[in-house]
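Some chains omitted; the rest stay in position.
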Amino acid sequence: MKTYWAVLAGSLLAWMLMGQDAGAALDREKLLKDPGVYGTFAVFKVDEDWWKLEKAARTSAVSEVKAVFQKHADHVITDTYLLRGLSERADFFVRVHATEMLNNQNFLVDVMGTSLGKHLHNTHTFNGLTKPLNYVPGFPEDVKTALKTPPDPGAKPYVIVVPVRKDAEWWAMSQDARGAMMKEHTDATVAYLKTVKRKLYHASGLDDLDFITYFETAKLDDFNNLIIGLERVKENKHNKQFGSPTLLGTIRPLDEIMEILSR
Amino acid sequence: MKTYWAVLAGSLLAWMLMGQDAGAALDREKLLKDPGVYGTFAVFKVDEDWWKLEKAARTSAVSEVKAVFQKHADHVITDTYLLRGLSERADFFVRVHATEMLNNQNFLVDVMGTSLGKHLHNTHTFNGLTKPLNYVPGFPEDVKTALKTPPDPGAKPYVIVVPVRKDAEWWAMSQDARGAMMKEHTDATVAYLKTVKRKLYHASGLDDLDFITYFETAKLDDFNNLIIGLERVKENKHNKQFGSPTLLGTIRPLDEIMEILSR
Amino acid sequence: MKTYWAVLAGSLLAWMLMGQDAGAALDREKLLKDPGVYGTFAVFKVDEDWWKLEKAARTSAVSEVKAVFQKHADHVITDTYLLRGLSERADFFVRVHATEMLNNQNFLVDVMGTSLGKHLHNTHTFNGLTKPLNYVPGFPEDVKTALKTPPDPGAKPYVIVVPVRKDAEWWAMSQDARGAMMKEHTDATVAYLKTVKRKLYHASGLDDLDFITYFETAKLDDFNNLIIGLERVKENKHNKQFGSPTLLGTIRPLDEIMEILSR
């Protein structure tokens, strides 16, 4: 049996090295745009014992976390968000991107292995990957043009993550029928392209989801209207799950989140 | 990566300052009436360790909470409610209103950062915003007049919060069809306008809800009849979620709730 | 803001005093029969730390609970039930009746504020109120007569509580259609009127329920047959929730339950 493990460990190691661009800094913009990128949303709640630690212990634990982010900067890109106050489910979440899911796991295993990590309750994890646009190529030219509207400049401090699962009927439809529904869905979003930024992850088989939808905005009233618009189109009837959980939070640098947790 | 955070932190800061009317006292009545106001319902249960603290530690922790309410009084208005005894889900909840959701978050992060806050288990949080009346403008004049009935004077010590989610069919109907159903719904409420005060928040996209409905009354038997009346109208068939949780409690000043928790 | 609280606290106080018949002993039989009475079922499980206390501490904590029952005897009537052994959900529950729900809350807040209360996990709370009979007035005379059958004398040591929620279709039916179904439902109960005592609470809007049904019996096999009979009538198709939880226990004096918990 020992031989078996040794061989497996060896090939795992080889594969890990191969899959990683060790030493090379990651191109953040490219990873946020490219298809074929793996995204993991790791959602955490600090446990009750954390707050009983001495302030010095908390401050030192926070440094460990920052060091882990630094250490993995060549293999993953990360974004951090504060949920505390706006969600009963968690305190914060990290969005991790890499060209291999294994890099996301290795990073998160290290985060969870810090002194702070040992006090983190991992309440949700969503896994997905980015892919080329599915239906847009078949849309009329005016919709395609509208979709190129750049979002308004300026900070979009709010984040909303909505996991989605489609029903069996949705998947049983022809590509054309689905395309027609997605066209109607897309029409409902056009009015909000300037104020709501959006990113899509495919999750079938990687999680109990079909999609992870990610939004950034400065105008939550616009976002509320956008979602009402999406609730009104026929495609909405095929959402077996939409949210549950809906994660509403604010984009905050790691330092700020860590500062809140070490007060 | 450091640059990225610095820029983001900077713009966040600017935006926070801009969005806040620092120094100016909030107009409570106006915020409770205006559309475009963000409401957060944060529901808490005290953990078991809280009760093991010395009475002095509990009293001092309570002062911290009061100071946080004071500190944020320029940015949020707050109301407090006791659930303990009438709900297994929690001990109390705070309703927070502000013109920016970020103010609600910052206030609640500070509450949760107090010595008491560290013993609070945040069992539910509902987020919504107020909007102009949707269907009323199309109602006949007599209904519009009835809706202007002022509630009876006198304290309405009971509070009931009922989160609501509509089904896909509801949203797929025409505005007219929905308006007709809401007219029937409204007719069922007319008899209770004097004894039951009501406020509505829109939550689609900000939470796993479409609406947060909020009620105050002194007559729970009237409220029970009102809800039975609402269960009988056709619109009720489109409530995918109605309650779950229904929060029943009493309006109590912060001081009284804190006194109960520091006994 | 201070003024607001002061006014509210004042009017709350006035209202509390007004609503209470301070000093007058409650008429137990009357409260158990009258409509317009508020009932709260508070279900508790003792936490793990309770059992680690010294026996002396447990005995003293138990005395505190008894004193709270005594103190509120002018404002609420109470019954106690042992679930331990027959339900994984809890150890015991208290049924509280008063003419104002606030009295139930104040009593339970005091129970939960005792040294034992701080070790009680409140697993369920059901709130309802009693009302005049709804469908019986329209029933034929022979059914009305049958319903007057007095239960057999003698102890009925078992208690069963079944919370019920009806579906939207039920409420959308005409009063006559519902009456006809309730007639069939009632016919199925006639054979068990002697061995199964029953009491009904209306809960719509006060809880995530429409009814709380309460039963006492000495013959659980009769009760099993009664429920099978009720499962067979058409009205059963409109029970969206029936039980979940069904609470099965035994009627036991407070002293006996406290003795079990202080062993």
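Order of writing sets the chain letters: A, B and C. Residues in each chain are counted from 1.
Throughout what follows, a contact is a pair of C-beta atoms (placed from the backbone, for glycine too) under 8 Å apart; a residue touches a chain by one contact, two chains touch by 3 or more.
The structure presented is a predicted model; accordingly, all values stated were derived computationally and were not measured.
The total count of identical chains across the complete complex in this file is 5, with 3 shown in place.
Here, only the chains that are shown with their structure count from here on.
Hopping across touching chains, the smallest step count from subunit A to subunit C is 2. Residues touching across the subunit B-subunit C interface largely differ between the two copies, under half of the numbers being common to both.
Annotation: 46 Å between the Cα-based centres of subunit A and subunit C. The residues of subunit B never reach two or more other chains; the list is empty. Those residues of subunit C that touch subunit B in the shared complex are 1, 4-5, 8-9, 11-12, 14-15, 36, 38, 40, 42-43, 47, 49, 101-102, 104-109, 112-113, 118-119, 122-125, 127, 129, 131, 166, 168-169, 171-172, 202-208, 210.
Those residues of subunit A lying in contact with subunit B across their complex are 28, 48, 51, 73, 82, 84-88, 154-155, 157-158, 160, 162, 218, 220-221, 223-224, 226-228, 231-234, 236-237, 239, 243-246, 248-256, 260, 263.
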